[in-house]
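Got a structure for you, written out below as structure tokens; questions coming shortly.
Note that one protein chain of the assembly has been removed; the remaining protein chains are unaltered in position.
Per-chain residue numbering starts at 1, and chain names A and B are given in the order in which the chains are listed.
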Amino acid sequence: MPGSSSNTERAGRLTRWLVTAPPAAFLVVFFLLPALIMAAASFREPGEFGGLAPLAAGGMNLDAYRFIVDDPIYAWILAKSFAVAGLTTLICLLLAYPLAMRIVRSPRRRRDLLVLLVILPFASNFLIRIYAWMIILGPLGLLYSPVAVLAGMVYVHLPFMILPLYTNLEKHDPALLEAAQDLGAGRWARFWRVTWPLSLPGVLSGSALVFIPVLGMFAVPELLGGTGDLLIGNLIKEQFLDNRDWPLGAALSLVLTAAVLAVAGLSAALTRNRGQA
Amino acid sequence: MRRGFWLWAAALATYAFLYVPLAVVVLFSFNDSELNASWVGFTTRWYGKLLGDADLLQAAANSLLIAIVSSTIATILGTMAGIALHRWRPRFLPFLVLTPVAMPEILLGVSLLLFFRQVLDLTLGLFSILAAHITFSIGFVAIIIRARLAGMDESIFEAARDLGATPWRTFVRVTFPLILPGIVAGFLMSFTLSIDDFVITFFVAGVGVTTLPLQIYSMIKVAVTPEVNAISTLLMALTLTLIALASRFAPDALRKSA
Partner (left out) sequence: MLNRATAGPTMALLEIRNITRRFGKLEAVKDVSLDIEAGEFFTLLGPSGCGKTTILRMIAGFDEPDAGALFLDGQPLAGIPPERRPVHTVFQSYALFPHLTVAGNIAFPLEMAGRGRDEIRRRTGETLALVHLEDKGDAFPHELSGGQKQRVALARGLVNKPRLLLLDEPLGALDAKLRERMQGELIALQREVGVTFVFVTHAQQEALALSHRIAVMNEGRIEQLDVPEVLYSAPRNRFVADFIGTINLIAADVVEATRHGLRLAAPGLGEIAAPPVAAVAAGSHGALALRPEHLRIAADTGRAGLKNHFAGTVGEYLFLGDVTVYKVRLDNGLLLEALATNAGPGRASFHEIGARVRVEWRHDAGVFLEH
């Protein structure tokens, strides 16, 4: 482009810089940097009274990772965390799907209200939602059991499954179902061959939004599971706050990060494959 | 329609699942009994007890202060990020802005703990909590603003310039009024997230400062008394109002942010 409009171009570039830089800078300092530091910390030695030993004294090594790999309990806990996350996601899906379908079938005006009714419980503090289950399950004697943990996990994350599902189902063209019916498909066939495949991107998106946070949860297992059902989140918390073995905690965090990235990557790949995002 | 019936039943069951536990909490906050086991009688003494609990009041004040300050800053930074994401789509920005929203909170919490203590040797307290809250709120605001911008006819901005508005005046007279509902919704969302946050605050609060959720957590660990029900009910009422307000301003943005 000829240089005659360079003034406006320069103003445009300055604007872009002025608008992008502050949030970017803030996030680099308070998000990216800490993340990198954590990665580095996993290679350090624990300090005498907790925290990290000074670099000069301890140096860098793979001790924390070797510790994790050597002791099979870590693999077991990681597997358990995945199992809980998977089960929670499944239950959320089973509960959320009929509800989302019901909302979509309602007249347009009532839909916003129904969606709001879904979001409102989410408005309550997450501890309160756990607490609610404590007082319900306590008298029933189900407290401090795997059932309690699952119930709490599902309860806390259900809205995250409902909303993406609903957003997806809302966009389905009703003419498709009519066409299927016209061509001879019964009720079950219409659901299984038309609605379900079209809803998969919403299912994937909702599943990722449930699975990933559940992986990292520690409050639910601690309050509802007692000391028996430790998940990886509890381990990380222990290392950072109770044992103060920060390199181990950092290493465990990196393991969790890797797991999360794997799940996110899988979900993104699956969504891309379907061709509809 | 028989099938309609089953769908309605399933939907109602899920709604019940969502609301009954919370209803129990609210109900038992008026229960005249130390235990949350069975209904004895109606009373408001637990609410009275709250007012006398100095630690709790301090925690509430802290939460409020932190929420106001962090949401203000997060809304400003998040709006800028949302505009940048929509207008220029810089490659690295979506990662920076959206990952704190998507990843498990515990990771953000511990990495900030490490950063503040090890690198900055900062005593944990108000500042660390503020920084943490702003970090995860920026993403939420950005998502809302970006959704709002995406839903608008792009040619409006060209039309403004075509009709004589400089880029700055275009922003002031056209862009800003149109994203204002999104900004308000973003502020309310950040406020709610800040008041409610437990996990990240848990790691970066240190010993000196408590927030409402942290205080509730200690109360829960000590004993399950109706006092907790009472404070929970009050907190629920507050966040309920905020979310209802936010949904008035940007209804689809909230859906997209989930």
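The working rule: a residue touches a chain if its C-beta (ideal position, glycine included) is under 8 Å from a C-beta of that chain, and two chains touch if they have at least 3 such contacts.
Being a predicted model, the structure only gives us computed values, none of them experimental.
> Of the residues listed, B:V25, B:L56, B:A147 or B:V174, which one is in contact with the missing chain?
B:V174
> Thinking of the whole complex, not just what is shown, which of B:L163, B:V207 or B:V222 touches the missing chain?
Result: among the candidates, B:L163 touches the missing chain.
> List the chain B residues touching the unshown chain?
152-153, 155-156, 158-166, 169, 173-174, 177-178
Heads up, the rule we're going with is that only the chains that are shown with their structure count from here on.
> Report, in whole Å, the distance between the mean C-alpha point of chain A and the mean C-alpha point of chain B.
16
> Looking at the complex, which residues from chain B come into contact with chain A?
Listed in rising order, the residues are 3-4, 7-8, 10-11, 14-15, 17-19, 21-22, 24-25, 28, 36-38, 77-78, 80-81, 83-84, 87-88, 90, 92-93, 96-97, 99-100, 102-108, 110-115, 117-119, 131-132, 134-135, 138, 142, 167, 192, 195-196, 198-199, 203, 212-213, 216-217, 220-221, 224, 228-229, 232, 235-236, 239-240, 242-244, 247, 251, 254-256, 258.
> In the complex of these two chains, what residues of chain A are touching chain B?
11-12, 15-16, 19-20, 22-24, 26-28, 30-35, 37-38, 41, 51-52, 95-96, 98-99, 101-103, 105, 112, 115-129, 131-136, 138-139, 155, 158-160, 163-164, 166-167, 187, 209, 212-213, 215-219, 223, 233, 236-237, 240-241, 246, 249-250, 253, 256-257, 260, 264
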